[in-house]
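The structure's right below; bear with me while I get my questions together.
Complex shown without one protein chain; remaining protein chains in place.
Letters A, B, C, D, E and F name the chains as they come in the text, with residue numbers starting at 1 for each one.
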C-alpha cells in the first residue's frame, strides 16, 4: 500500500476554496489554482481576510511558499 | 543492526493523533495523514489549540515543514 | 490534462501591471518584465506605494525573490 | 588518522540522555533515539524543562533540526 | 521570442550607478561592478546613504545577496 | 600557490580552545573536537559564558552551524 504524501492533500484541494495563512499573520482565501514543491501557491477569486472580515479582493494572487505556514480547506 | 532515523518515528505515528507546534507558538492536533522529508505535514480531523483550549476546528490541514518546531504524540 | 503551475500565473502576467508585496510591508507596482524560479522579479515603470499613496518612482527595479510575499494583478 | 566529525559525537550519544535547546529558548531532555544530517532529532522519554523545572512530559518527540541550537549530554 | 530574465536587467545596469537596499533598511549607491546568481553584488565608488544623506564613502563594497531586498537604477 | 580556505583555519584550531558565538548572543568556550562544512561544531570540556563569567559547564556540546556567527581562538 502506498503511503500518502503531503502534496496529495493539496492536489485533492485543487479548484476548491482554501485558506492560506502567512508568517506575518495575513490570511488569503480563494480557489486553489496551482502549487509546486516549494509550496508556491496561486489562488483565483481570492480575498485577504483579517479576523473573519474581508480586507480586500485580490483576484488572482501568487503566494510565495516561503511565507506560508498552513493551508486548510475553507 | 540498523540505526533508527527520525522519519521512522513519524512513520510509526501515521494515523495516530499528534501535536504539531509551530514557530509562532500555534499548536495543531490531529491524525497524522502524511509527511515528507521537508517535514511538510498533513493532519486530518485537526484543531488548533491554545493553552489546552480548542481555538477552532480546521478539518484537514497542510502545515509547511519550515514553520514546524516539534511533533509529539497526543 | 496538464495541471497548471504557479509560474504559469506569473507568465500570464508578463507585461501587465502587478503589485509585489515584500516581507517588510513595502509594496511595488509596475509592469512585470521578468521573473525566475527563485521568484526574483523585475518591474518596469515601477513605483513604491504605501497605503495607496505613491512614495517614489523607481523606474526599473529588481526585487529579490527571498523578500517577496505575494504578487497580484494591479 | 581520520578526523572526527560532528555527527560522530551525536552517534556516541545514542540512547543516552541529552539536552536539546531550541531557538526560542525551550529545552527538551530525553534519550537520543535518532538523528539525521539535518539534525532532525527524536528523543524518547522526553520532557520539556524551563529553568531546571519540568514543564511537561512529552514521551517521544520529533524536533526539527532547523529549530535546534545546541545538544549536550544531560 | 526569448523571454527576458531578471539577471538580464542587472546585466544592463553594469557600470551604471544603482541603489541597493538591504533588509535592515541601509542603502548603498555605487557603480555596479559585478553580481552573481546569488545576487551577491559589488559596487565601486560606493557610499552609504540614509534619508538621501551620504553617511559615509565605502569605495568598493561587496554586498551579500542574502541581505538585499531591491536594486534600482540611481 | 594554493589559496587558503576558511575551513583550513578551523582545521588548525582542532584540539585547541576556541570561542563560539551564537546568533542569540550566547558564547561557548571549549576544545574544538570536530566541525563540518555546515560549520556544525563539537566542543569538548565546554562551558557557556556570559560577560566573561562561566554560566555553566556543558562537557561535550554539539552546536548547529546555522546558529553560529563567529569562531575565534580563546
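Annotations for the structure displayed:
To be clear about the criterion, contacts are C-beta pairs under 8 Å (C-beta built on N, C-alpha and C of every residue); 3 or more make two chains touch, one makes a residue touch a chain.
Predicted model only: the values in this text are computed from it and were never measured.
By the touch rule set out above, chain F reaches the unshown chain at residues 3-10, 23, 39, 65-66, 68-73. Although one chain is not displayed, chain E still touches it through residues 14, 22, 24, 26, 28, 33-36, 40-42, 46, 58-64, 66-67.
Following the convention adopted for this analysis, only the chains that are shown with their structure count from here on.
The chains other than chain C, grouped by which ones touch each other, come out as A, B, D, F | E. Taking CA atoms, the transformation carrying chain D onto chain F includes a rotation by 50°, reported to the nearest 5. Across the assembly, the mean Cα position most removed from that of chain A is the one of F.
For this pair, chain A with chain B, the centres built from the Cα atoms lie 19 Å apart.
In terms of their C-alpha centroids, the spacing between chain B and chain F amounts to 33 Å. Residue positions of chain D touching 2 or more other chains, listed in rising order: 66. Across the assembly, chains come into contact as A-B, A-C, B-D, C-E, D-F.
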